[in-house]
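Incomplete set of chains, arranged as in the complex.
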Amino acid sequence: MQLGVVGLGRMGGNIARRLARAGHSCVVWDRSTSAVGELAGEGMAGAADLADLVSKLAAPRAVWVMLPAGAPTEETVNALAGLMSPGDIIIDGGNTFYKDDIRRAETLEPQGIHYVDVGTSGGVWGLERGYCMMIGGTKEAVDHLDPILAALAPGKGNIPLTPGREGRDPRAEQGYIHAGPAGAGHFVKMIHNGIEYGLMQAYAEGFEILKNKDSTALPANERYTLNMPDIAEVWRRGSVVSSWLLDLTSIALAKDEQLSAFPGEVADSGEGRWTVMAAVEEAVSAEVLTAALYTRFRSRQDHTFGEKMLSAMRFQFGGHTEFKMDK
Amino acid sequence: MQLGVVGLGRMGGNIARRLARAGHSCVVWDRSTSAVGELAGEGMAGAADLADLVSKLAAPRAVWVMLPAGAPTEETVNALAGLMSPGDIIIDGGNTFYKDDIRRAETLEPQGIHYVDVGTSGGVWGLERGYCMMIGGTKEAVDHLDPILAALAPGKGNIPLTPGREGRDPRAEQGYIHAGPAGAGHFVKMIHNGIEYGLMQAYAEGFEILKNKDSTALPANERYTLNMPDIAEVWRRGSVVSSWLLDLTSIALAKDEQLSAFPGEVADSGEGRWTVMAAVEEAVSAEVLTAALYTRFRSRQDHTFGEKMLSAMRFQFGGHTEFKMDK
């Protein structure tokens, strides 16, 4: 089927490519004409602007917006809404905050335009591996998009089937689900990312304890110099902690066991923060997901005011001076 | 090759079985004669007692002890040491604290007996999937045991090879590593379990936020009733959080999406606690691994004294009575 794709960065471009490979027909646009040209060169229809893109699609139209969350997505959704007709579908495949989805769907509903939010996981591996998708929107719209979604999804591949799923939604086994009404897709994807933070931090802490086991602060007969790449690799096979993140860790450690290319300042995206806020709103004690986020905050600091305050108190009550402190 | 196996519980029995399938010859003993009889019925040599077991092995002997950590293992290791000869090998495949390994190896070294500790992951799935093993001990002993270890390990299977591992220890790709001197095997396994706690808790928190998204404490248009089994299943395919633990979660949720068979009191084993203590000894900020352990502690409590104290303070300064509090 036909799909408009707006935003041809790494994610958007590869989504169009994966659809084209599956025989779907994409009309693409990006504010970068070279990005449009690149995909046009691969045989897709390039658009000159949003209006041109809409005009090249047959009703009911579906346009996938794959742009940074916030203003870029918001403005594009609004512009598309002005160009589209009742029965058309706007898909936000980015990392939008789910409350914005709820608001947009409520705004577009009187116009008869469907708003579908797709939380998309897969990153740079998606073109080959497929995209795991969590989708929010009306049943009507999501069903209409099914050919597109099925083509983007990873499919069953060689992943073992889960016993006992007879009678449950078969789309989950293909790698996509209709999670609920507008916003539900991004909400589930947001929690996915929150979990991702927690998983990553669990590995990071474990490997740090392994790494520091050669510390001279320990008794000499309790020190080990452990081989990080081999440990990551061995855990991929038959251990309880095997995972795709561990596969990636093993790749990174095989390349450089000191990870010296990485300065250690870790960015965080909105999803981790929103996950904590959702936990607070629901009164869920999300200790691990929150600690994982906070660790990233701290990684980007030199010394915090709070730490200076600790030293100041220690100086006041105990005369401790941290100046000559040996680490 | 020949191996004595002491302790024929779920783990020990299956280890003997997996070795027998690979053509190795096991002499087995357990204080339960029926356990010995069961394996004897499968064609293995049963022993009447430890001395009998040792006598049925040709030097240099190797005996795998697969018993609960602490007194059962300690007493068996000591008894074996009294029965064995220089050049023999005692293997502790249980969940021993690594400092006990260090002590035992130092004690046995003057007798010429090798002590090898094997941290073994794989649980009830090991017989079929193979056991992921982290091994501590002398190079001489570990090399001698290689045929046994290779047979127990999962092997490469259909798990993709990690690029860039050329020149690194190929045993890691088979699912076992020689981690270092005595204790190193159990130390690495201990951290493996610490990470396992963190990963499990990350999933648990994420799913709890998903589950509680239908709470009536939230605004009506921000509530979703989400499908736990489908979410677990979809994340297995192409998402960043795919893992073996997620596979297991999907199985459990497919069977009962309320998980009502589980009361929610979660046990912890020594490894989780030891991991925290190792972090403290090394001054590693292991927020997530520790929070995961503490969550289990809390899950086994009704109300804590600390919580009563919070209420008592609130009553004192604000006149807040928690009695009629609505949850």
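Brief remarks on what is shown
Note that the chains are named A and B in the order they appear, and that numbering of residues resets to 1 at the start of each chain.
One rule holds in what follows: a residue touches a chain if its C-beta (ideal position, glycine included) is under 8 Å from a C-beta of that chain, and two chains touch if they have at least 3 such contacts.
This one's a predicted model, so the numbers in the text were calculated from it and none came from an experiment.
Shown are 2 identical chains; the number of copies across the whole complex in this structure file is 4.
Keep this in mind: only the chains that are shown with their structure count from here on.
Remark: chain A and chain B have CA centroids separated by 31 Å (rounded to whole angstrom).
Residues 99, 102, 106, 121-123, 125-126, 129-134, 153-160, 162-165, 168-169, 171-177, 179-181, 183-184, 187-188, 191-199, 201-203, 205-206, 208-210, 212-213, 215, 217-218, 221-222, 224-227, 229-231, 233-247, 250-251, 254-255, 275, 278-279, 281-289, 291-292, 294-295 of chain B touch chain A in their complex.
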